[in-house]
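Notes for the one structure printed next.
As you look at this complex, bear in mind that one protein chain is not there, while each of the others sits in place.
Right after this comes chain A.
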């Protein structure tokens, strides 16, 4: 007889884009599903649920992570920045503007993850040239194949930051 019981939900708090949000989740709820299904922040995308595509990339305490590989309960109290939190007072983040300027997307589905990942990359300060951007952005797949434009957009944002 298979076990059919679901464990008790666990209350957690997340500070999402500067706003404190309380929710209850089962232990296997990912940060990604918490954002999309509970907090209705659907800007963060699900592309594989296995940490293979990077579409779910968000910033947790300033670092870029795959939210599909992060259990929500592990991040109780953490500061989360999603794509919805990057623009300030209606002004786009320099990376968002650069992505538009360089047409660094087509369908737009990987784009929030690319931009959050690029924001994390800029904060890391590790990428110095196009080759390093390519390498350090390779966890974010783009099936439309916008890679050269993504690199150009990140270079633009880097040069202006």
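The working rule: a residue touches a chain if its C-beta (ideal position, glycine included) is under 8 Å from a C-beta of that chain, and two chains touch if they have at least 3 such contacts; residues count from 1.
Going forward, contacts and distances are computed from a predicted model.
Selecting from "Histidine phosphatase family protein", "Xanthine dehydrogenase YagR molybdenum-binding subunit", "Cytochrome oxidase subunit I profile domain-containing protein" or "ABC transporter permease", the unshown chain of this assembly corresponds to "Xanthine dehydrogenase YagR molybdenum-binding subunit" (UniProt protein name).
Screening A:26, A:69 or A:122 against the full complex identifies A:26 as the residue touching the chain left out. By the touch definition given at the top, chain A reaches the unshown chain through residues 1-2, 4-6, 26, 28-29, 33, 36-37, 40-50, 52-53, 55, 82-84, 86-87, 92, 96-97, 99-101, 103, 105-112, 115, 133-135, 137-151.
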